[in-house]
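Every protein chain except one is present and positioned as in the full complex.
Showing subunit A:
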Amino acid sequence: MMWRSPLALVRDALRGQRAREKDLRNLASNLPYEGLEKVKQPNRFFPGNAIKTTKYTLLLFIPMNLFEQFHRLANIYFVGLVILNFVPVVNAFQPEVALIPICVIMTLTALKDAWEDFRRYQSDRKRNNTPCFIYSRKEKKFSERSWKEVRVGDFVKVFSNEIVPADLLLLHTSDPNGVCHIETSNLDGETNLKPRRAVSGVCVSDPEFEPESFNSVVVCERPNNNLNHFKCYVEKPDKEKVGAGIESLLLRGCTVKNTDHAVGFVVYAGQETKSMLNNNGPRYKRSKLERKLNIDVIFCVILLLSMCFVGSVGHFLWLEEFPDVPPYLVPDSNGHLDSPGLSGFYMFFTMIILLQILIPSSLYVSIELVKIGQIFFITNDADLYDEETDSRVQCKALKITEDLGQIEYIFSDKTGTLTENKMVFRRCSIMGTEYPHKENAIRLAVLEEPESGEEVIFNQRPQLSQTGWSLHAEDTNPEEMQHHHDNRRKSRVTGSAPSDVAFSSPLETEVIPDRKLLQHISRVESSGSRKTDPYLDFFLGLAICNTVVVSMATAERQRASRFSRSRQTNNPLDTLSNVAKKPFSLRHIFTSWKNKPKRSRTISEDSVVEEEHFNAPVKIDGSGNTDGLQTCSLQASSNSNDPARTPDNVTYEAESPDEAALVYAAKAYGFTLLARTPHSVTVRLPSGEDLVFELLDTLTFDFNRKRMSVLVRHPITKECVLYTKGADYAIMELLGTSYAEHLRGKQKNIATDTQHHLDFYGKEGLRTLCFTKKVVSKKVYESWLVCRRNALAAIDNREELVMETSVQLETELTLLGATGIEDRLQESVPDTVVALREAGIRVWVLTGDKPETAVNIGYACRLLEEEDLVINMSCKNKLECTSILDCTLEEVKRYSEDPRNVDTSQDIALVIDGRTLTMALSSDLQDRFVDLAKHCRTVLCCRVTPLQKSRVVKVVREKLKVMTLAVGDGANDVNMIQAADIGVGISGQEGMQAVMASDFAISRFKHLKKLLLVHGHWCYTRLANMIIYFFYKNVAYVNLLFWYQFFCGFSAATMIDYWLMIFFNLFFTSVPPIMFGIMDQDISAEMLLGVPELYRTGQGAGEYTFTTFWVSILDAFYQSLVGFFIPYLAYQDSDIDIFTFGTPINTISLFTILLHLSIEIKAWTVVHRVTMLGSVALYFIVTLAYSAMCVTCNPPSNPYWILHSQMADPMFYLLCIITTVVALLPRYMFHVLRNSIAPSPLMQARRLDRLDASTRDEWMKEWRSFRGLGQVRRSRLSPPPSPTLDTPADIFPQSPTASDIMADDLTLNVITDNCQRPVHM
């Protein structure tokens, strides 16, 4: 290396700093500079690709780790005490001894940190040394290097299934269209393939890419952590700028799929890559219990200081009383005695050292250990394991397990959380005509009933699909099959349980076409007027207007799925590809329909079920059809061997399940999406003809527009056609001319008809989408294209500009029709909701759907009950909103204050839409809204945006001061999940963003029940009891020392050997409480699940309250008084020496403390017994060994042979027994009396727990039905207020009058029953 002046070096460093800080970076290829020294490299300022995630280095580990650890307040407290101990006038113990606890704690922490860091180092090294291919000018080819050698400005070649080493701007791929697919599951867990497009026209790329020809400059923004946005442009030598965005960026950590190879230009490397910038460690949340705990720690500090003050003053007064210097006052080494005042002052600090463990510093360490244990048990719960996705519950936030036991409000997303998010096409409306798809409905209904099975109606099907399956199994290589979970496959073959056949089931992705519609289409097909027919357009829209990726079921793809196996969500791909191979394809039905219309008509005449819209019913059975099916299956098996691109082995990969459902629906009608490239879409028409549409642009979906569009050039008419699909309210206001001139007369009301259908769909609980078409004239298109290009090349607010251009084009749309897609409720959602409600948790649903859909779902999952009073709030402006709020609030209050219906507030439900919600959450109405919401048992918020979701959560959480939990599955729930006290992510169909942001990740909504009711309750009770116990333990032990001060002139002397004192906390009594915190079970899981009310004990203040804390502190005072004064009185005026006096006291306190815990332990397992006995054994073994060996080893105290001589003295045992009995008697008595006279619900549950299973179940039923009746009583007794007509709010009470009388009878029974029976709650 050449010598360079330091000044130049400094200048260079400054320039580098500036280059990194600049908003735009100019990057050039490294190739022309290859081999030159570093200062000549253009991109030398940007970091290399080597990453370092380790926190420490080998040399600096100790100082850095110490620095890190001293950030903890508890450690500073410890160290402060140690330092205090080194001050000679203050020291209470030998300074070296005082170092031990802090050293032990800090060494343990340091070891843990070092181990973690070493693991990080190992993975870094592995990562950095992963091979990759970098272009080298010298070798004229891509040569193998390691990841750490990649620099900004290099050209890197990535092969299929390889991981991208740095953020690459895609320049070339093996695909002729310049497309490359990536899987981003390492970053966000999404397993669907995402297309990436090479920046076009930047470099020579035929046939082989020539990196050396690249002489443009890449201008990109500063690195940021947004995975979905990237802005850059490539400036060619001729100053032409080509914009590129995230669609051209291969992110570090992604896997290249379906593409043989891809070449990219490194824009960000190492720490600056988006994946690394996104990599910010675990989230830190503090639980409610810990916040409360900190207050109590402050109480302990106050207690400590006051005790020290007593000691200090006591010492002063004691010294004041001497007429002369007594021989036992030891002057300092100069023979000088401090004045009483000064001694008293010093004594204050000595006392702090002496009584230090009153501040339970070890409590924090213990809590952390306990939480690790609790998380271990939660994640190991087999009930929270989902077979289908092979995923357990994940605990991402390690510190808030006990918050699960205190939840009062749950905010839930609807789609994918309450529902499966597995979309099934149910109905559609085209040009104002409704097609109900009855056959499909019947099929799905069968699906839902596990027992009736498919045989009943589709008696031919199961066998067929089974053969299909086994065929498939033989086809694929046997090793491959092992990766699939055997049991899973089996259950799918038998095909009975609905949970097993979910999305992967062929029965759901396929759609049985509506007969009438099919006829209509075939008529249109044959008539040849297909260019303008709205029906054809509708299905074309269904097939084209999406971003679905078509992939073939090839071997390569399956291998890819194997790679993703170890990940969280199992790839739906393999299942999808299986679907493609299934022998039974709907196209065949369609063709058979077309070919043999006559026969099918005769079949349909046989069937009986249908009666509504059309006479031709549908059920597929009878001999004729069997023939057809058999031929089909033959055809299919031949197809599956044929690799050609046929509709049968096509699989679709959609970002959202809606899209997939729609494409499958289109396919059912013969409009098969065959291929999608960046520039074209191929659709096969029912006639077998392939249409290739030139894809002009895709206006992607966003939450503001709530729609997406695809702009294509029609291959026949050569018109530019815009197909738009979106939410009904996002489409309806953009409608322009009706479909065609010649239909004008009757089309006037298409929109109203469709809207009518949409409303109906909504009430059915279906998700609706509207489809429109627009023919864009050439002129308009060209002018728009210019705007679009400009917007795309913009660096600043590109998103806004792009969205604006989209909005520009999406006007004057022509309505084609609408679809209704069903999203089925997840398994046992109603059950879970009811259980949560019984547990005293209010469930809110926040959804983007329309109110009708939401209300319907609400009823379906029993959030709303028939007799509930549903308040519907929807208003246009703020003034109206204010008045509605006021009126409703008054109404509700009057209703609940009515003496006849106490508690009725529970049965009010509120439905509010997004717009009203915005107004209601504005600062002036907030309080009223929250007040209203407080009276409602359920609130449904419809049409809310992600931001509103989090706002609702925040407002409720802050105003009501309650514990909130948000559960969701999609990216739109992330805000809400982060705003709540606990965020739960459901790893579902919509990627992993919600899971990434969550504290706990589950795979089904029903898991919430056990997670909260069982684990939440356990974690909370365990931890709360452990913390209380910890406070008790420390106070009880320290007070022994404190009482002794009254007999040693407040000189901070101890009667217990220092070592034994340290061991006492560190070893003898530390394990049992931790075990208690991890493993104790007050009530069995069955009981907790059976009687959800038990959850209420943890809500609000819970068990850990001000009272329980002080009661236990008082108990500790009492026990320490007993533990000190009984030995004191027994040894009074005897020849006992100081440490012999301390030994029984220490032993007594060991027994008291452990037996106290024994009273608290609710379930004694082997582990409990072992730790308890082990602790006692350890105490005696260690103490005996210590006092046998330590003759002069611990100078101030003389433990030698003390315990031995004590243990030879019967007095010792007599003393231990009586003191322990007296100390524990009050607590024991308290428990006994409370349990006998006024048992808590928990206690009753425990008692039931001991009964045998059958009796217990009966009891549980009785208990719950009591409650149920009670509720009926509450709601029925009181007729809801008559809705005043001038109230704008719709209050519609629904109470069946007939049952009122009956309910009154029941009420009487309940009341009398209650009098006789014990109080249950």
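What we mean here is this: contacts are C-beta pairs under 8 Å (C-beta built on N, C-alpha and C of every residue); 3 or more make two chains touch, one makes a residue touch a chain; residues count from 1.
One rule holds in what follows: contacts and distances are computed from a predicted model.
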{"item": "Record-based protein name (UniProt) of the chain missing from this complex, from \"Protein NPG1\", \"Prolactin\", \"Cell cycle control protein\" or \"signal peptidase I\"", "value": "\"Cell cycle control protein\""}
{"item": "Hidden partner chain, touching residue among A:136, A:987, A:1051 or A:1120", "value": "A:1051"}
{"item": "Hidden partner chain, touching residue among A:96, A:116, A:387 or A:927", "value": "A:387"}
{"item": "Candidate in contact with the missing chain, chosen from A:9, A:66, A:87 or A:1163", "value": "A:1163"}
{"item": "Residue of A:41, A:146 or A:161 touching the missing chain in the full complex", "value": "A:161"}
{"item": "Touching residues (missing chain, whole complex) on subunit A", "value": "92, 131, 142, 144, 159, 161-162, 321-335, 350, 377, 379-382, 385, 387, 390-392, 482-483, 485, 562-563, 565-566, 1047-1049, 1051-1055, 1079, 1081, 1085, 1126, 1128-1138, 1140-1142, 1159, 1162-1168, 1191-1192, 1195-1198, 1200-1201, 1205, 1209-1211, 1214-1215, 1218, 1221-1222, 1225, 1228-1229, 1231-1233, 1235-1237, 1239, 1243, 1246-1247, 1249-1251, 1255, 1258-1259, 1262, 1317-1318"}
